[in-house]
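Only a single protein chain was left out; the remaining protein chains are all shown in position.
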Amino acid sequence: MNAKIIALLLLPLTASAQGFAGLGTGSDAFATPERPAIFNFPKDHGPHTDFRIEWWYLTANLEAEDGTPYGLQWTLFRSALAPVEGESWSSPQFWMGHAAVTTPNAHFVTERLARGGIGQAGVNADPFDAWIDDWQLVGTDFDTLDMTASGPDFAFDMGLTAQGPLVFHGDAGYSVKSAQGQASYYYSQPFYDISGTLTLPDGEVEVTGQAWLDREWSSQPLSNNQTGWDWFSLSLDTGKLMGFRLRQTDGNYYTSATWIAPDGTATPYGDGAFVAEPVATTDVNGREIPTMWTVRLDAQGVDVDVYALNPQAWMGTSIPYWEGPIVVEGSHTGRGYLEMTGYD
Amino acid sequence: MQLFTLVVGLSLATALWSGVQAVNAEARASYDAAAETLGEGQFAQITSPTGEIAQNDYVRLRRAGWLVSPLVQGRLDGVLVIGLDPLTSPNGMGGPDLGEDGFAIETFMDGAVFGQQATLDRFTAENVTEIVFPNVATGLLLTDIGTAQRLLGREDIIDRLIVAPDQPITQQPLQDVAPNLALREPQSGSDVARLTDSFHLNLTAFGLLSFAVGIFIVHGAIGLAFEQRRPMIRTLRALGFPLRRLMILIAAELLMISLISGAIGVGLGYVVAAALLPDVAATLTGLYGASVSGTLQLRPEWWLSGLAIAVGGTGLASAASLWKLSRMPLLTSAQPRAWGMQAVAARYWQAGLAAGLLLVALVLGVVGGGLIAGFAMLATLLVGAALALPVILDRVLAVGAKRAKSVMAQWFWADTRQQLPGLSLALMALLLAMAANVGVSTMVSSFRMTFTGFLDQRLASEFYVYANDADQAERLAAYLEPRVDQVLPIQFTTQDVKGMPSDIYGPAPHSTYRDNWVFLQSTPDAWAQIETAQGAAINEQLARRMEIEIGDEITLAGKAFPVLGIYGDYGNPIGQVIVTETAFATLFPDVRPERFGLRMDPADVPALAQNLRDAFGLAEDNMVDQAGIKAFSLAVFDRTFTVTGALNVLTLAVAGFAILMSLLTLATMRLPQLAPVWAQGVTRARLGHLEVIRAVLLALLTAALALPLGLALAWTLLAVVNVEAFGWRLPMFLFPLDYIRLAAFAVAAAVLAALWPARKLGRTKPAELLKVFSNER
Partner (left out) sequence: MLLRVTDLVKTYPAPDGILPILQGINMTLEKGETLALTGESGSGKSTLLHLVGGLDQPDSGSVELEGQDIGGLDDAGRAAVRRDKVGVVFQQFNLIPSLSVAANIEFQARLSGRENAEWTQDLAARMGLSDQLSKYPEQLSGGQQQRVAIARTLAARPTLILADEPTGNLDEATADTVLELMLSLAAETEAAMLMVTHSERLAARMSRRMHLRSGRIA
């Protein structure tokens, strides 16, 4: 049994959307995001089984005492065949975990798959607990979390403390993804301080830094003509910026962005305001991947160059994509994370 | 003619080779499918001593960092249903590949069962979607673990956990997470594979042999082709045709012929294999419970190997001829080389090599250990004997020549001796064919006699009943007591004896055991002592593996028992111990019998079976009719004989063809040897008769040598290889009638092969013979 192939069928969302069955079609039985978005916490930190897909997506820019920069990713995806939870193995809820650590010259990745219904993976809203196998993102509430993951060649054990409020993207958490109106519920906690231990083949490393957690759920987030996305989260000296660019088959883009002031005030920008253009590409696993960009958000005076800390941050998981820490220079300086899908 | 013999020879050799290969490859492919499906060989496993693992334990292990994948299995309608979790099963586990095979995960999850058509046909469960999937092993259905648990009625139960090869670096010790479970390292080979190796030994022997015979035959055909072309080549060369180009042309032609012949041969081999395979499949299923699909697929490996042997054999056989051709002086007459004294040195060398190899075989037989040594012994024995054959024949013929009285007899022996070098390859082929036939027939027949005898011993009761649980067993016993002559409770438990996992049985004292269980070794009066709890009997496997001898003590549940008897226990991979019922009850008070052997009138068995079905709802699987088992076993052996019989005839036919080829090759070279005899007053007809008699003589001599070689082969298989592979030794029985029949076959093959050349000789025109004496040749 080739688990990879199954995962490919199950969890199409992080890769180019149209390459995989199921996502563009037949979401009738599932709920769809509606405007206005009304959230109910802590319940909404937990899973929404009536939606097709959902994720708890954490990235962090870290630094060791000697100044070496690191990147870290901990992601739990949920993907459902039916908008219900089932008994034991008959559960239609599938879970996929991705964990990665990026150093300037290495990139460690591992993956877990599990079915709902038997307790191997899941998320509780209160007290918050998201897990798959031995990986965990757990805390008494959403502001103070412990996070672990391990693979054949690395592991990490981190503590997170939120230093600001939740941030809601788009129209108060209703994030439009295409001109056709595809949308998702989308909020973030971009203000975590993070510290802990990375266990790498060369030994343990104590690190500290900033983490950014995305929560998003939907049933059909991409439209038929969208082939993939480039997603940026930048922590700049004057604020934070989330922006994404959805690539279309006609060569055009649909963009969206949120400017986050240090106090957490969010300013959303619709299609066209946010501009991201590749400057240089790198050969990664035989693919041409843009690893240097210019990013602009004129309304906030942002005009920066963005480049990958380690251009080889390829996620060779069931669904392959690029995800890694980035360095920002230009009108603003800072760090961030870049995710690029659909470059197969 | 020349093209015909070359093509037929090559095709036949390739056919036999690829036919045997096909049967072997098909059977092995079936095992591989099974092994892949279960992933047994390559992965470590976690099991429970109770046989069942709670689903919660699985989740606890996962959450402690153990990358394990659950399996549940059980039989339904005689089909093995295996349930797995596609999300956690390691790559390389086998089974349907949802992505590439185009099945949606919904299908898999929604009660789909994957299997071969034949397996699905037997399967009657409701609420499943049957999907034909050839890559699943025969007799096996794959499905989602949830579906399997539902079908088997084993919700929340897991049979074993497959441990993925790569585990995370942080992981809690198994002892802390699930102290009740045990980790088992990957096995080097599955039980099925080990058992069926014994059968494949037969086929491999045939495969090796057919390869050797094939090379001989091709060699003969090529030699003939070159011999017949010599005058033409000479003429061409004399006309100034470049040698290089000539050789390239000949090589190209041979390559083409070998490819065509190889293709024909593979086609023929396919026919042979297709005819044999159903019998092989049935044999394997019957003997070892290993399922082999009875249908044949054209597999590239034996297509390629068939063509490879055709081309390679041709190359090997023609290399010498081409080399000779390149050395041939331009205008030398094509004078055939008579048997000369200079060959003596080469023969001494060959004799020395043969003696050396046979010595190695002997040494291996005496001091060698292990399967490799067994196979090495087989190889050295066969090759040594083949090399020794011409030397021995030469000596025998020399003695014959010395003792011959009449002048014709003297010439006959001397001339036969002179033919030896030209015929020796074909005779070696005949020797190997006969020896393998003798060896394999002896092995299979011995196996049959031992096994049927063993069935008589071990299934001494007329009828066996298996209860579903201990409570039902008690009710059954009460029900059966008044209805049969004797109820013999069968109770057993499993524990390690001297480090080997063993079943401990506690039979009630009864004449059934005393009369039918025959000890290989025992103390006098062993049964009487065992029945009074003064000792135990063990099976041969346990005795051999753990080096236990009569009088040694073994410990059962903390109590020591002297070993009083060792009995044969064929086909069982683990150890076995017998203590009497009372002793067993003391040792294992918790174990209650759930099976019963019933002594009764065999005629009443069907009626009783019906009663049990009605009164207790017992399934077919719970009742075993001894007569049925025996009939089935015998049928299986009969099929085995069909296979070996067919292969016997085939190998002999090919060996016969090799002789024909050699004789035809020699025929042209023989004229200078025969012409003077003819000129001095011997008719061509008489010379022809002598050719046939010569073939009979050589075949008989070869047969006489093949018999001891075959018996040595059988002994090696039974007493060395079998012991190493399976832990038990098969007694060897001799079947003189079979051997006489085989010898008759061999002689018949030789006569058939000699008839044509002899007839040709009888009709040679005098002018042809006279040419020998003139300058024309």
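We just call them A and B in the order they show up, numbering each chain from 1.
Keep this in mind: a residue touches a chain if its C-beta (ideal position, glycine included) is under 8 Å from a C-beta of that chain, and two chains touch if they have at least 3 such contacts.
None of these values were measured; they are calculated from a predicted model.
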Neighbouring shown chains of the undisplayed chain, as defined at the top: B
Among B:47, B:418, B:534 or B:586, residue touching the chain not depicted: B:418
Residue among B:366, B:407 or B:603 that touches the chain left out of view: B:407
From B:602, B:617 or B:766, residue that would touch the chain that is not displayed: B:766
Touch with the omitted chain, as defined above, among B:319, B:627 or B:685: B:685
Contact set of chain B toward the excluded chain (per top definition): 338-341, 406-408, 410-411, 414-415, 417-418, 672-673, 675-686, 766-767, 770, 772-775
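We adopt the following convention: only the chains that are shown with their structure count from here on.
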Geometric centre distance via CA averages, chain B-chain A, whole Å: 58
Chain B residues touching chain A - in the complex, by the definition given at the top: 55-56, 58-59, 62-65, 67, 84-91, 93-100, 104-106, 108-109, 144-146, 149, 155-156, 166-171
Contact footprint of chain B on chain A as seen in their complex: 1-10, 21, 81, 88-90, 92, 94, 110, 113-115, 118-120, 131, 133-134, 150-155, 199
